[in-house]
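As structure tokens, the structure follows; a few thoughts come after it.
Every protein chain of the complex appears in place save one, which is left out.
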Amino acid sequence: MTLFAFVIGVVFLAAATLFVVGLHLMRLPSTARRGNLISAGGMAIAVIATIVFSLVTANGSWIGWLALVLGAAAGAAFGIVRARTVKMTDIPQLVSIFNAVGGGAAAAVAFADFVLHSSGLRLDLTSSIPIVLDVVIGSVTFSGSLIAAGKLQGVISGSPITFPGARIVNVLAIVIALAAGVFAIVVGNNVLLLVVVLLASLLFGVLMVLPIGGADAPVIVSLLNAFTGLAVAMAGFAINNQALIIAGALVGAAGTILTLQMAKAMNRSVLAIVLGGFGTGDSSSSAPDDAQDLSNVRELTADDVAVQLAYAQHVMIVPGYGLAAAQAQHEIAELAKLLLAHGIDVKYAIHPVAGRMPGHMNVLLAEANVPYEQMLQLDEANVAFDNCDVALVVGANDVYNPDARKPGNPVSGMPILDVDHAKSVVILKRSMRPGYAGISNPLFTDPKTGMFFADAKKGIADITAAVKEYVPS
Amino acid sequence: MTLFAFVIGVVFLAAATLFVVGLHLMRLPSTARRGNLISAGGMAIAVIATIVFSLVTANGSWIGWLALVLGAAAGAAFGIVRARTVKMTDIPQLVSIFNAVGGGAAAAVAFADFVLHSSGLRLDLTSSIPIVLDVVIGSVTFSGSLIAAGKLQGVISGSPITFPGARIVNVLAIVIALAAGVFAIVVGNNVLLLVVVLLASLLFGVLMVLPIGGADAPVIVSLLNAFTGLAVAMAGFAINNQALIIAGALVGAAGTILTLQMAKAMNRSVLAIVLGGFGTGDSSSSAPDDAQDLSNVRELTADDVAVQLAYAQHVMIVPGYGLAAAQAQHEIAELAKLLLAHGIDVKYAIHPVAGRMPGHMNVLLAEANVPYEQMLQLDEANVAFDNCDVALVVGANDVYNPDARKPGNPVSGMPILDVDHAKSVVILKRSMRPGYAGISNPLFTDPKTGMFFADAKKGIADITAAVKEYVPS
Amino acid sequence: MIATLFGNLAIFVLSLLVGVEVIGKIPSTLHTPMMSGANAIHGVVLAGAVITASLANSPLGYALTFVAGALAAANVFGGYVVTDRMLQMFTRRAPAPSAAPTADDQKDPS
Partner (left out) sequence: MIATLFGNLAIFVLSLLVGVEVIGKIPSTLHTPMMSGANAIHGVVLAGAVITASLANSPLGYALTFVAGALAAANVFGGYVVTDRMLQMFTRRAPAPSAAPTADDQKDPS
């Protein structure tokens, strides 16, 4: 190790420290943005130090650098444009795509290192083992994340996709990948073997994610995120770059913990999700419009709802998956503002797993300029329901199902919003169909509940128009 | 690096992981004990691995091993006996002594490594720099911790000790230590220079801690604890042992954070303490028994107190520094048990800085078999005071001084126990003298307060005896 | 060789420990941005693409460099920008051009 390499190494340690400080600050809403910027600073330092190191120590050809600059420019442009223009409802799939490309890049780096040595002597085990691990993990995460993104986007069906013998093909793919990997390590310089590893791993990634229900996709994306971290760390071992090892391991471990916390907030087990267990069906497809008994239901019109809201003092909005699906966050924010402007107290009750992924509902409402203070988390909201005149539920079903308090059903034990403590309840959804958990909600037929059947976006706009009649501005 | 050294290194990493897991678990009372045991397991692994490594790689003389075994046996015996027999009130000084010996050991290890190379070529900078740093930090922490222990024990006066020109001698000592250190590094094999470093550092440690008030000693002990961690890490650099580097850095950083948290809980600044700033006087010595106006004071006898307690429903005990000083924790626990046995609800309100160091009061009461559930922390206690018939304050003064709610005095802004919310208050102390902060407490002359002047141990015993009269068992 | 491997292994293990500890109890509110922020950090693989570029000496090598560079840059730039966009929404205080009566928004800053 030269003194120069030592100095570069110390710079990497500084960058690593910035990553850690950044992640640490991201724990709290108030410091999170600064944390992300500090982390980006660490990134800049790590990449620039590597560029300086490479320019000084390796006399690569200009073609390589050109290829890098072109590639990086294209990638950066794509990344920035997508990041800037993405609709907030589509965040989960974009994160998944960025995750896919990260895994792909890690695999490509390891592959290139292998190719470089393929003509000469066989590689040392300390290089070949991480290379093969990187190609396996990186490829799985690449194809798996793309499939997950497709499911979240709706390009690929959200319901579990299986075919006869899928499990066998799955096992076969991973066995082939690992066997070819072991051969590649033993032989040490056969590119063809590594190509087999690559292809089998890509296939495995696809087959692993296909049977997972769309609603579980966020957990899988988070898990694959952690995997990418490990792939990057392996790339670091292969090319002996400490910045990659540190950052990769950091994300690998932090991502794993985050995945576990997320799964816990969703009341799911990571293992059950990966193995494609219970409840993978998406609500809308699993429960067809069967003969629902509407006799006990009090149906409301937009006008009825508007009257109730206009004469209330405390209104609580309960957004659910349907609000996100209909992209009605701007409409609901507008309604809330209208009510607030007339002295009505409006708050949002946000369940941890309302929306398409944990915490996503907060991002959506934040996009619609809802102040952070108006978003009540579960515990705060449940205190406020006791004092609430009208609870306006939009496109939600499970997150306030009172049956969760009883044992023996799919939502048993899940913490819920105490919507039934409000003086009166308005539920806006398109039909009597159940939600993700597939069970009906007894609150639909409660005397204090009125149902307003409509698409969320359209329905809220109608309510807003009607409210304007009662509270002319 | 041999394969064998590699394996030993991996074992060190496993030990490090156990240390981290152990510290992590020590965050919560329920898992803390397990955490400490896991940490001890890591320690055993690290030490045994080092023994195996040394036996295999170095062919040391049997005299060295004999010296080690004899020394270790003596040290272990001393440590275990002291740890087993120490009174819980004396914990702070024992921790300080264990800290001192740790620092001393680190200095000795570095010194020995320097001596080993003194006859030959001059040492490499990568060894000599950590050696000198280790000797400086280790010696400062050795002598400093011993002085702190002496202050806590009362062997050395708790009030700040200064003499004319102390500051100059202090600066001189550190300048000499550093100058000799730089020379030692440059020369690289002169033991005499290192002896100068050692002596000057020992002197500096003494002079640094002497001017610090006894009540601030806990923060200094915690800070020196972190220093010892750094000294041990430096020893690790000197002898290239990763177990020492990891564990030392871990304790250095964790100890620093803990010191900051502790200082914050005590409403003190670490810098102000080290520089020997405001309020270093110990209560008992700083405020002599000047003519206190007793005319507004309602004095009680043990019998009066006993009647109040016997006919109360909810009693809150507020222990302070005086309870610890009088070692009356067993007496108070006995009184509480007596009351509890007669259906009276008794709880303890524990202020974070009551006692001789943060958290010490909890340890003391735990020693007297007070169940953890009966010890209310600040926030819980303040809710309970509203419903409390008698608050029995024992040897406390500042931690419930209502003047803390007003600006412009030494306790302003300190969170306090709302003892004044209780229906009636009994204060047990020896006199009207103020406490650590040196200001009087308006509650002493409040109509609902009665003062019972006595030594805490004796006074509580008297109350207990009197209570037995009223509630014969 | 083996000394380097040990150094790298130690770095790996300790970084794992840091990663585990740095994630405190995150409020579920922040799960989405936190995941995105961690995602951006593994974009450091861009540094790996730089090494690849400096060593590439064959058409396949150049192609892989291009691919690695493009994918990694998308990860790192996209990741940080989208995370920042999300987090900025959490901190901003209704600066939007909407005609809403902000006075009412302010009256409840609890």
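Letters are used for the chains, namely A, B and C, taken in the order the chains are written, and counting of residues starts over at 1 for each.
Everything that follows uses one rule, which is that a residue touches a chain if its C-beta (ideal position, glycine included) is under 8 Å from a C-beta of that chain, and two chains touch if they have at least 3 such contacts.
The structure presented is a predicted model; accordingly, all values stated were derived computationally and were not measured.
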Visible chains in contact with the missing one: A, B, C
Among B:Asn241, B:Gln308, B:Asn397 or B:Asn441, residue touching the chain not depicted: B:Asn241
Interface with the unshown chain - residue positions in subunit C: 3-4, 6-7, 10-11, 14-15, 17-18, 21-22, 24
Hidden partner interface residues of subunit B, rising order: 16, 19-20, 22-24, 26-30, 32-33, 35-37, 39-40, 43, 46-47, 49-51, 54-55, 57-58, 60-61, 63-65, 67-76, 78-80, 82-84, 86, 88, 91-92, 94-95, 98-99, 101-102, 104-106, 108-109, 111-113, 115-116, 124, 126, 221-222, 225, 228-229, 232-233, 235-237, 239-258, 261-262, 265, 337, 340-341, 343, 345, 350, 352-353, 357-360, 362-363, 366-367, 369, 371-375, 377
Residue numbers in subunit A that touch the chain omitted from display: 1-3, 5-6, 9-10, 13, 16-17, 20, 24, 242, 246
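Throughout what follows, only the chains that are shown with their structure count from here on.
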Chain ID, smallest distance between chain and overall C-alpha centroids: C
Mean-CA-position distance for subunit C and subunit A (Å): 14
Distance between chain centroids, defined by C-alpha means - subunit B, subunit C (Å): 41
Mean-CA-position distance for subunit B and subunit A (Å): 46
Subunit B: positions in contact with at least two other chains: none
Contacts with two or more other chains, residues of subunit C listed in rising order: 2, 5, 13, 17
